[in-house]
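Take a look at this one; I'll ask things after.
As you look at this complex, bear in mind that one protein chain is not there, while each of the others sits in place.
Lettered A and B in written order, each chain numbered from 1.
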Amino acid sequence: MVTPGSDQGNTTPAPAIAETGRPATRIVLEVKDLGVSYGEHVALSGVNLTVRENEIFGIIGPANSGKTSFLKSLNRMNMFNRSMRVTGEVLFAGRDVRRWRNVYALRRRIGVVFPLPVGLPLSIYDNVALAPKLAGVRKRQELDAIVERCLRRAALWDEVKDRLHSLGSLLSGGQQQRLTIARSLSQDPDLLLLDEFSIAVDPVTTMRIEDVLKELRNEMTIILVTNLVQQARRLAERTAFFLSGRCIEVGDTEALFAGDVQDQRTHDYITGRFG
Amino acid sequence: MSRRHAPPRAERKPDRRDLGWYVDKAVEVAVFVGGVSAIVFVVGIFVFITREGLGFVTGPFDFRQFFLSPRWRPTSEWNPTYGILALFAGTASVTGLAMLVAVPFSICAAVFIGELTAGRTREVLKVLVEFLAAIPSVVWGFIGLSIINPLIINVFDVAVGLNVLNSGVILGLMAAPIMTSIAEDAFRAVPETYREAAEAMGATRWQVTYKVVIPAAKNGLLAAVLLGIGRAFGETMAVLMASGHSINLPTSVFDSVRALTATIAAELGETAVGSDHYRALFTIGIVLFLITFAINLTADLVIRGTRRKE
Partner (left out) sequence: MFSPTALNLRNRRRERWFRSLFLLTTVILVFPVVAILGTLIAKGGPILSLEFLFTEPREGMTAGGIFPALLGTVLLVTVSLLAAVPLGVAAAIYLSEYAAESRFTRVINLAIVNLAGVPSIIHALFGLGAFVLFLDLGTSILAAGLTLAIMNLPILIVATVESLQAVPKAFREACWTMGATRWQTIRMVVLPNSLTGILTGIILAVSRAAGETAPIMFTGAAFFIPVLPESVFDQTMALSLHLFVVTTQVPGVPEALPYGVALTLVGVVLAFNALAIGFRTHLRRRKKW
């Protein structure tokens, strides 16, 4: 049973969103009948959902439920993987991402944080300054300001401020993950995709980053894929439950956790009966 | 509908192909040209040697004589004959002996370097093998002339030391490093789990190598031998200098012979461009090209075949 996102958490199909009472919330991302397959293997099929501006949208589900494939299809990372096929529609800012003529411009709007940290083999400073440079920022002062702001937000500044010119790829795992977050913030994206970011980070840092995410909500839209059900509960306004390549349901996080579910499996997963 | 979709923030550039996009496309085209150049050159080599040799093939070329006559007398004034049988026999005998020398040695060396040793010994041996590969062909020829030649004369009590034995040993040494390194690659491609499984059953290192690693790597070893043959077959300067360079159907390793490659190298400089002799030499080139092409293609297929199976 596929339940597209809707404001009341009811079963109204997607086109009915217009009639909801809440005003002025605009849609950043609309996904229609999305499917992803790798060769013969179908990773994801029939996904319909919408993500609103300035919300944190959680995606939960067990391993291999298609969460990561979902993220990859949003910024067209399939372009470099011939075996990955994407069907359906992904409307970002009202346009199908496949109709962007400059896919690089599209990606600059979408920040991504992978589950495993990737510190580029550049200096810490250059890791964070890379995206602004790509976007055409040239002034040293401006870059300095961006680097400091992003590192502070990713809760890394205090640890690295004295060695900004040492290699980012030689930081510890947790530090690299925060560096990755700082880097994606440096893009100043409209949409930030986080894929199980807390895997490589200690609990204290996770909490700090979660606080940052709550603040960031005012500036951007965040899709948070997480294997921690409670993390979705703490952060996400709405949450989608993925299972075996399907989106089982989408609902207000609070409602889902209160037991107001369409599908028994969602309840079972949230309450820890499997996964 | 789109009214409700948030547009990209106002201050941002819209979806437009910018300089970066065009630069990327331009680079893609440029490096594509680089990639294609490899094909262009291989085809070009064939086209150009065929172009120069074609006049011979369509003219005085006699299939039977060319391949079956041992008489290579291109400069004979009244009756030039162009038979490459003896030259082919020269190349084949030298290559054959080279393989007899190189195959056992290089595979043993690959086993030792790859399976039976580690650390510093391994590094030193690898460097030495690499140095062996680096010695230029003309230097090998010089060594054949000035070191191995008197050695053969003294040891075997023969009149001339420039013969199949001399050039065969040299070509063996020249082909061995390639074969060693490809064979070692083949060993390395055998999954460690195979070895662990055999060792867990109590097999010694040697038994593991003999019963597990070598059978698992046999396609790679075959490819190594093929590429070694290709190398020895196409070698020019060393055979020119160490084989004695006289036209012979060899009956023993102490006979002097002349190789296909060496014939081209020795005679091309003295022919007039466009003459029958000149074109006949290019025709030998066509034959050499086709043979080495076939050897390399086979070796590549053998290697790919193993990779696909994994």
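Basically, contacts are C-beta pairs under 8 Å (C-beta built on N, C-alpha and C of every residue); 3 or more make two chains touch, one makes a residue touch a chain.
Note that the coordinates shown come from a computational prediction; the quantities given were computed from them, not determined experimentally.
A.B. asks: So one chain is hidden, and I want to know which residue out of B:Leu68, B:Val138 or B:Ala197 touches that hidden chain in the complete assembly.
C.D. replies: Hidden-chain contact among the options goes to B:Val138.
A.B. asks: Pick out which of A:Arg52, A:Lys67 or A:Arg183 touches the chain that's been left out of the picture.
C.D. replies: A:Arg183
A.B. asks: Touching the absent chain in the whole complex: find that residue among B:Leu125, B:Val160, B:Ala189 or B:Ala216.
C.D. replies: For the chain that is not drawn, the touching residue is B:Leu125.
A.B. asks: Of A:Leu34, A:Val47, A:Val86 or A:Ala105, which one is in contact with the hidden chain?
C.D. replies: Touches the omitted chain: A:Ala105.
A.B. asks: In terms of residues, what is the contact footprint of the unshown chain on chain A?
C.D. replies: 75, 77, 80, 82, 104-112, 114, 116, 118-122, 130-131, 134-135, 167, 169-170, 180, 183-184, 187
A.B. asks: Mind pulling the chain B residues that touch the left-out chain?
C.D. replies: Touching the missing chain: residues 20-21, 23-24, 27-28, 30-39, 41-42, 44-45, 48-49, 51-52, 104-106, 108-109, 111-113, 116-117, 125, 127-132, 134-139, 141-143, 145-147, 173, 176, 180, 204-207, 227, 230-231, 233-237, 241, 261, 264-265, 268-269, 273, 281-282, 285, 288-289, 292-293, 295-297, 299-300.
The rule is short, and it goes like this: only the chains that are shown with their structure count from here on.
A.B. asks: Could you give the separation in Å between the centres of chain A and chain B, each centre being the mean of its C-alpha atoms?
C.D. replies: So the centroids are 53 Å from each other.
A.B. asks: Hey, which residues of chain A end up touching chain B in the complex?
C.D. replies: The touching residues are 17-18, 26-28, 30, 53, 91, 93-95, 100-102, 104-106, 109, 134, 190.
A.B. asks: For the complex, give me every residue of chain B touching chain A.
C.D. replies: The contact residues of chain B facing chain A are 2, 4-9, 12-18, 20-21, 24.
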